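All protein chains of the complex are present and in place, except for one that has been dropped.
Chain naming follows the written order as A, B and C, and within any one chain the residues start at number 1.
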Amino acid sequence: MAEMTYRDAVAAGIAQEMARDDSVVLFGEDVGAAGGVFKATVGLLEKFGPTRVVDTPISEQAILGAAMGAAMTGMRPIAEVMFSDFFAVCWDIVANEIAKTRYMTNGQVSLPLVIRSGNGGGSRFGAQHSQSIENWAMAVPGLKVVAPSTPRDVIGLLAAAVRDPDPVLFFEHKSLYATKGEVGQGEICDELGRAVVVREGDDVTIVALAQMVPRALHAAEELARDGIEAAVVDLRSLVPLDMTTVAASVRATGHLVTVEENPRLCGWGAELSSIVAEELLFDLDGPVVRVTTPHVPLPAADALEDAALPSPERIADGARRALA
Amino acid sequence: MAEMTYRDAVAAGIAQEMARDDSVVLFGEDVGAAGGVFKATVGLLEKFGPTRVVDTPISEQAILGAAMGAAMTGMRPIAEVMFSDFFAVCWDIVANEIAKTRYMTNGQVSLPLVIRSGNGGGSRFGAQHSQSIENWAMAVPGLKVVAPSTPRDVIGLLAAAVRDPDPVLFFEHKSLYATKGEVGQGEICDELGRAVVVREGDDVTIVALAQMVPRALHAAEELARDGIEAAVVDLRSLVPLDMTTVAASVRATGHLVTVEENPRLCGWGAELSSIVAEELLFDLDGPVVRVTTPHVPLPAADALEDAALPSPERIADGARRALA
Amino acid sequence: MSPPRAPAPDEAPSGSLDPGGSRPPARATRLALYTRMLEMRGFEKRAYDLFLSGLVKGTSHLGLGQEAIAAAFGTAMREDDYTFATYRGHNHALARGVPMTPVMGELMGRACGLMAGKGGSMHLTSVEHHMMGSYAIIGAHLTIANGAAWSAKARGSGQVAVCFFGDGTTNIGAFHEALNFAAVYELPVVFVCENNLWMEYTPIASVTAVARPAADRASAYGLEPVVLDGNDPDVMHAAAVAALGRARSGAGPSLLEALTYRHGGHSRADPGKYRSDEELSYWLGRDPVPAYRARLVAEGVEEAEIAAIEQQVAAAVDEATEAAKASGPPSLDLVEKDVFADGGASWRR
Partner (left out) sequence: MSPPRAPAPDEAPSGSLDPGGSRPPARATRLALYTRMLEMRGFEKRAYDLFLSGLVKGTSHLGLGQEAIAAAFGTAMREDDYTFATYRGHNHALARGVPMTPVMGELMGRACGLMAGKGGSMHLTSVEHHMMGSYAIIGAHLTIANGAAWSAKARGSGQVAVCFFGDGTTNIGAFHEALNFAAVYELPVVFVCENNLWMEYTPIASVTAVARPAADRASAYGLEPVVLDGNDPDVMHAAAVAALGRARSGAGPSLLEALTYRHGGHSRADPGKYRSDEELSYWLGRDPVPAYRARLVAEGVEEAEIAAIEQQVAAAVDEATEAAKASGPPSLDLVEKDVFADGGASWRR
């Protein structure tokens, strides 16, 4: 076991897969010579050379279109969209082309590709560089959606994404890049669609993703001081969605709180809540509480951004409301 | 009162507003000389001339960017995105610029603009020309989202949208263009954010939008034959969302069914369901059932498309499940 | 705010440029070109009839009048070269040897359809024939064609990607990104703009800052401007050979602008009434199919040989029509099939 940052885990995961499979290539803006604007791809150009690690123009549609065309003809591209907010400039390629092609072609075309992107708030970058857009992706049939919360999961889920025969949107949380965690020796590869219960608890189930996982764990500690034992589930992927794990926990606790960083409307928490309201209604002993960023663009100033994003305190309050 | 098609109501609504206010202009692909590919803007070029009704190149980003820049400097543009699927090519302008600008500028900039678009399935156009993307829009803070189901509402809501000081996405349903309805004389202008109970009923509340409203009414008739009286609510706008009307009905019936044309995940039905599961849980007498298109791209063949979209039968089944 | 201006018909041939030299193709190639054009013409006329009689649902975009371009490339391409086309892509699919029956079946939404009805007329794809899809949202497929070319280059396969699109497509952002990208990485891709003077119902000249929507943009990507008579199969064949050769030799992308005209409306039952009679009759007079027939005859091909081809093609169209009509609707369980590689649509466990 070694300690590694989330940032370095990205490079390590990509390197693991590029070394394993020659058809894996990486391209995006500043990913090569500069090692990425978040320094998450440092060393890859040196290791794999300029035909496999390619700096591109500022042309997100061209980048993702190239990834798609390469994937349909035998390669396994990893493309980077620098900030997830920029998915909006290439959403057509993602939502209309990449997501729909296997289906429209009646299964003729496979698109084994990964699109990595820096997602989420907390960096005081303002409304156009801080969004959490995992719900945009989840709303589009045909995409898999992954968002790790630890360095170990970065490697394991990135490897799984690269090996997956379907297109995967891989959301790296910008505010987690500097965090550290233990990472095992040797190859790591997970299965997509397995949530993890990162804290056991009998009183209430808190489901979280990415940066919200450590915050939910903090909230759980706060609640424990009041004698409330919260189970915390790290979803890890939204598609496939591990409802089995979530449902088992909700059946046990009778209470559900979802913690989303995205703005409120139509977030994944709503999807989870609606599944529970349809399938597990009679297992519930209290309201399903969604803790989210309010339905606003993110403000830039530190004080305002901190007030907008779900904090451990707001999560704990949500749990109390669920139990009230 | 006169009978009018939904299609003609679009032109009538635009004409009403252009005649009233010189700052209202219309632009988009083929909207002028051709009267629109759905013939929903016929006669406007002749009536208002080529400086107010403008045919554009195939440049959706340029079209919506121009609408935004014009709106921030004193005009009230109505821009057309021909098929709502094409929002994906200009999503950056919509989601990152238009939606966020009032907020980011601390209220300095107003964007009184309307983006009209042909939305929805049923025309056998396949996966890239049939989507219902109202949930994409609802997920982005700063946008208002409107989707009329009748010719009268087309005029009333379009007028309200044009007069609204905020950006409004106005979804016209392609499969409703040919439908007819009564439209009153004289100016019509509604208020955004008022749902309408289009059918009273004490047993179950069915909430629908656009093309799903007539289908929900059909389902209600079918249910009535079995002695089940369904209330049908036409939401008419998603933002603002009229939870007051929905909640009153759910309190009365104890049962909620939402009917969405969009693919399942993160649809507006999930949002409604989650609100009910959080705020009205103890008013519920049964599970909240969501009837949606399955989470797939829409197939083109008539038989397949019909099987994918929520039908009156599936809606009625949903109501029975809610009551079971 | 300038008024729409339809280009005068006699603007069309001016500025044409024949990069392939004037040596005519071999006799077998010419017969292949004619056969391909006839197949397209016969197929699409039938598709139009089936549309009018309600058997083709939804929409369909015919390339009647534009056959020479697809035929020329279909004839010049290597079997494993990739094709990327638009919603107006029946011709391009047939040109790669995709059989008529599945294409007809797809238009009719039948079980025998190329994608069993899941794609529809705008999304013809046959990976087996390296027909990598027709795409219905303007612009995207230029960037996707780059990806196939990138992969061909990385794999050293010698394949070329050919990407067809319309004049109107030159004003969308993805066009610009794709052309620059292809040029920067010297990708083996040939971009073919089929300039039929119209977008849907709006003339390209009224919304474009330059006279030649593709060729006048070539220099922005360091490419040569090339304008071709898109209704001359020999000219187009020579240009195709030249551009494919250039790409295969590692010299990078080409951008070709082929002037042509669609005889019918944009889609479905559009009668295309927005075009002047003068313009229409000018272009009907330049119909590539009878003109090429006349050229073959003038250069010594026997009437009988031509007639035999014509009969054979007509029979093939009839056969495809009957086969597609005989096919039932697709199985309804296809609705939830093949969203993901596991064959299903499940997003949860």
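Observations on the structure shown:
To be clear about the criterion, a contact is a pair of C-beta atoms (placed from the backbone, for glycine too) under 8 Å apart; a residue touches a chain by one contact, two chains touch by 3 or more.
As the structure is a computational prediction, the values presented were derived from the model and not from experiment.
Taking every chain of the complex into account, the omitted one touches A, B, C.
In the complete assembly, the contact with the undisplayed chain comes from A:Gly126, out of A:Gly43, A:Gly126, A:Gly181 or A:Gly254.
Within the complete assembly, B:Thr101 is the residue of B:Gln16, B:Thr41, B:Ser84 or B:Thr101 that touches the hidden chain.
The chain omitted from view is touched by exactly one of A:Val89, A:Ile133, A:Val183 or A:Leu209, namely A:Val89. Shown as candidates are A:Ala19, A:Ala178 or A:Ala301; the residue that touches the absent chain is A:Ala301. Although one chain is hidden here, its contacts on subunit B can still be listed: residues 25, 51, 54, 56-57, 59-75, 77, 92-93, 96-97, 101-110, 141-142, 144, 164-166, 193, 239-244. On the side of subunit C, the interface with the absent chain consists of residues 1-2, 139, 153, 171-177, 179-180, 183-186, 206-210, 216-217, 219-223, using the contact rule stated above.
Residues touching the missing chain, restricted to subunit A, are 29-30, 32-34, 37, 50-51, 54-61, 85-86, 88-89, 123-129, 265, 294-297, 299-304, 307-308 (touch as defined at the top).
The criterion applied here is as follows: only the chains that are shown with their structure count from here on.
Seen from the Cα centre of subunit C, the chain whose own Cα centre is farthest off is A.
With each centre defined as the average position of its C-alpha atoms, the distance from subunit A to subunit B rounds to 30 Å. Put simply, the C-alpha centre of subunit B and that of subunit C have 35 angstrom between them. Separating the CA-averaged centres of subunit A and subunit C is a span of 40 Å.
Residue positions 85-86, 88-89, 126-128, 265, 295-297, 299 of subunit B are each in touch with at least two other chains. In subunit C, 116, 118-119, 123, 135, 137, 139, 173-174, 334, 339, 345, 347 are the positions where the chain touches two or more neighbouring chains simultaneously.
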